[in-house]
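Mind having a look at this structure? Questions to follow.
The complex is shown incomplete by one protein chain, all other protein chains being positioned as in the whole.
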Amino acid sequence: MNSQQLTAQQPTAPTRPGTVVEFTGVVKEFSGMRALDGFNLTLHAGECVALLGPSGSGKTTALRVLAGLESTDAGSITIDGIDVSALSTSKRDMGMVFQSYSLFPHLSAGENVEFGLRMRKIKPAERRRRAAASLAMVGLDDHFDRFAHQLSGGQQQRVALARALVTEPRVLLLDEPLSALDAKVRVQLRDEIRRIQTELGITTLFVTHDQDEALAVADRVAVMRAGNIEQVGTPEELYSRPATPFIADFVGLSNRIDGLVRSARAEVYGTSLPLIDPATPDGPVTVSIRPEDIEFAAEGLAATVVTSSFLGSLRRTTLRLADGTILFLQHGVRVHPKAGENVFVNFTGAPVSTERVETASVAQQQS
Amino acid sequence: MTGLTTNGVAHAPSRTVRTIILGVVGVIFAVPIVAMIEFTLRAGLVGGYNVDRWVALFQSGFTGVYRPVLVALGNSVALAIGTVLIVLLLLIPTMLLVHIRFPRLRRVLEFICILPITIPAIVLVVGLAPVYAIVARMLGSGVWTLAFAYGITVLPFAYRAIQSNLDGVDVKTLTEAARTLGAGWGSVLLRVLVPNLRRGILAGAFIAVAVVLGEFTIASLLNRVNLQTALVVVSKVDPYTAVILSLLALAFAFLLLLVIGRLGAPRTRTSRRRTTVKGPA
């Protein structure tokens, strides 16, 4: 499912002609370890694609290979159809924002932003004007003369973003730019990155291990695992139709429950639920059910409340079934279950994924 | 994720460049050491080489002409122990006290501890001479009294070694945790802090030993005998033996510092290597 062999087409073109990036069968090894294992991905013009995955899945390597910071062992990378494998980083015309500490400490914010323009031999006056404009875009026009250590983490990353964009690069690369920031700033900057990216219509590759970030920022999300893409799709597709239990687990929260598939429906604790893929063969399965697809009811499956925590706009409750299975629920804040309380629940939505289990392990799980 | 490995853009030199630089500098720096070895192996004026002198030195068991060296070595070792005691009993408690109870004094302590670097030993000697005239009257003119002066010269090195360890350990929280668990100050110090600072303390002590064994200026000008001054005396009589002894001392010091390096290597994750600043040679 990872081979998106799309040709360079121009979809709904944004404000300026975007750039198409294509990875084909890229392999990268680090001392015997395959960080990228035949990696294929196409970034359409003006599109923001998030590479999501646990650490060690190869997502950062994919970005660094595109930036030219790592060489490839096999495969090709093209930008607008031209192979860039032999091109050095400085010639690739990329803007990159690093995880942290990437501002040059001896230069002010403005001088940092000017750096790329200076490398392109642009005249001082114009350089200054463009740097100021770029800083204004990230809301830091009055911080031109500050040094990195005088800026907060969020401001540093804004400057880094301004610096990456001021040269009007063909592709914007974001390498976990938010992971060193605290929660609130992270959300703010995330939305701002999305706004700027959409405004400029710049083709963007965004690497993150945070699913919320990926879902919020990207047009499409590619979930990586062991050097390859496990699934790529819009955030909605990924959430509601995860291709594998790994995705179901990694993107959003899900309950893994034992069930049985019989004639294209899944039976879970006596409830018959529809299947996303009707072709699923009969037999014992583990289904993944989203916490919002389980609801309290007057009667149904009996359970005991373990804990319930208030999360602001919603509440998450942990239940234990008679057989010991643990369930997570997400529901409105008006319902307030107490620990130890006996309740009933119903399954209301279809499992987002099903996984066949070998009979041996079923026996084990049901004991 | 895996980006730790070197790549095309890293600022580190390539393997070849590294080998060339280290090779050239290494060879140049090896020449004097090789020359020392060559010197000790010379077989008299007729030419040729043998190991007679090494054999003679070890067979003689440091008697006769070499007797003073043995005495001096004893002196130096005694001084080293004395200096280490000063570091252990004075510097460490002071540092811990400042760290835990009086964090505001930290800058002051740091300044005081680093200060000896800026004052050349030779200058110190000028002032120490009258002080030692008094010390000698009160405590006798034993060589061990030099340990007080060495305590000062060692201060910056010991301070740096211990401080870098102290920075890596959350002493305050550890202390508070131990206190809430009912430990008295004594057991906090011995059972909690010292084990956690073991590495820094050991490094500090080792450096103190190395500095004291290599010290020449103060001992020489106060007319005390230690390893280095004795070496100079011996070199006037028998340069070959002096060189052999020097080689042995250098090798010993190298091993000592290698041990420190090894001690520092594990368990430090982000902190830099604990190297030392340096004072007068």
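Letters A and B mark the chains in the order given here, with residues in each chain numbered from 1 onward.
In this section, a contact is a pair of C-beta atoms (placed from the backbone, for glycine too) under 8 Å apart; a residue touches a chain by one contact, two chains touch by 3 or more.
The definition used in the following text is that contacts and distances are computed from a predicted model.
**Student:** Looking at UniProt, which of "Nitrite reductase (NADH) small subunit", "Spermidine/putrescine transport system permease protein", "Heme exporter protein C" or "MxaL protein" names the chain that isn't shown?
**Tutor:** "Spermidine/putrescine transport system permease protein"
**Student:** Using the touch definition up top, pick the residue from B:79, B:96, B:152 or B:166 that touches the left-out chain.
**Tutor:** B:152
**Student:** Please identify which residue in B:34, B:55, B:70 or B:237 touches the non-displayed chain.
**Tutor:** Considering the complete complex, B:34 is the one touching the chain left out.
**Student:** Touching the hidden chain in the full complex, which residues of chain A are there? Just list them.
**Tutor:** Chain A touches the missing chain through residues 67-69, 88-96, 98-102, 104-108, 115-116, 118-120, 147-149, 160, 163-164, 167, 173.
**Student:** Need a quick check: the contact residues on chain B for the chain that isn't drawn.
**Tutor:** Here the touching residues of chain B are 6, 9-15, 17-18, 21-22, 25, 29, 31-36, 38-39, 86, 90, 94, 112, 115-131, 148-149, 151-152, 155, 157, 207, 210-211, 213-217, 220-221, 228, 231-232, 235, 239, 242-243, 246, 249-250, 253-254, 257-258, 260-262, 265-266, 272-273, 275-281.
One rule holds for everything that comes next: only the chains that are shown with their structure count from here on.
**Student:** Measuring from the mean C-alpha position of chain A to the mean C-alpha position of chain B, what distance in angstrom results?
**Tutor:** Each chain reduced to its C-alpha mean, chain A and chain B end up 53 Å apart.
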